[in-house]
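All protein chains but one are shown at their positions in the complex.
So, subunit A:
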Amino acid sequence: MWGILGRRAVDGGFSASSLRRMRSGLVSARSYAAGSKEMTVRDALNSAIDEEMSADPKVFVMGEEVGQYQGAYKISKGLLEKYGPERVYDTPITEAGFTGIGVGAAYAGLKPVVEFMTFNFSMQAIDHIINSAAKSNYMSAGQINVPIVFRGPNGAAAGVGAQHSQCYAAWYASVPGLKVLAPYSAEDARGLLKAAIRDPDPVVFLENELLYGESFPISEEALDSSFCLPIGKAKIEREGKDVTITTFSKMVGFALKAAEKLAEEGISAEVINLRSIRPLDRATINASVRKTSRLVTVEEGFPQHGVCAEICASVVEESFSYLDAPVERIAGADVPMPYAANLERLALPQVEDIVRAAKRACFRSK
């Protein structure tokens, strides 16, 4: 069920060291498994959209610079040439307008994939995402469903300043009627985006700009054109028994690095990649916490009312008697993102912060 990557993690063999090698751009771990391929997240997303567009003529792409420019981050590269301008629309800079058009098209039966150049710009269209898309199935008592996907990069990039760096996971995940997904690896990206496009409900698909260029190993299974991952199921990236670290998107990479550092000190950390922020996989998180008795939850966004806050509340409500230490929450600093590189580094969680939090959680009690 987890693909080759997950199975290897269970065996304890492959994941940690090979991931580290790949991340530093050195020789990739081709030696352990013959024929295992690698794919960047960008290619994974591109192939997912491409396959879904060729499978269903009702799927179309709409957004700024998705066509002739090949995509602001090259995610929609080649789609205009392949499918033509009737299916890949370069829109004017009118987020509210084109998001609403996408929602209206979804009302009438098409399956739009609306790209926001970054999710910060979705704030100009948030009325349509929430009021016309998320709430419609409920308001119309099931008559009108909205099979739309809103995708784009979310969260901090490098040095882009306060207005381009906010993480919107908590905002969208608090709305009933939306599904919110946050992929990490290439397999996540492919599987979740295909699931999102096929899904009959509005899906907010939060990517991360800094992950676009990263390569991940990808299984044959994931390359199949009917591969998709379930929405609402988290993935245990690394099994452990001392502390549970839950996170999503780019922070999964940091958490895995932190887990290695902790392993060197004798703490075995279990890293959960949430994949789906709404519906949140409370079952997996709680089962893990009941096993390890300690929780460290990590996210990049603002701390107050964040995803971590929800996870902490969920764990305290459901697994209180299993906890051996207070729940730890690592989030971005409670400030708009500064520009200076060193301040930006301070404003975001780093591997050391996760390691420190995990140690705090582990040493509070014997």
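The criterion applied here is as follows: a residue touches a chain if its C-beta (ideal position, glycine included) is under 8 Å from a C-beta of that chain, and two chains touch if they have at least 3 such contacts; residues count from 1.
The rule is short, and it goes like this: contacts and distances are computed from a predicted model.
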Name per UniProt, for the chain absent here [options: "Synaptobrevin homolog YKT6", "Transmembrane channel-like protein", "Pyruvate dehydrogenase E1 component subunit alpha" or "Snurportin-1"]: "Pyruvate dehydrogenase E1 component subunit alpha"
Which of A:M39, A:V103, A:A157 or A:I354 contacts the chain that the document leaves out: A:V103
Options A:T118, A:S132 or A:T244, residue touching the unrepresented chain: A:S132
Sites on subunit A contacted by the missing partner chain, in the whole complex: 1, 57-58, 60, 86-87, 91-92, 94, 96-110, 127-128, 131-132, 136-145, 147, 176-177, 179, 191, 195-196, 198-201, 224, 226-233, 279
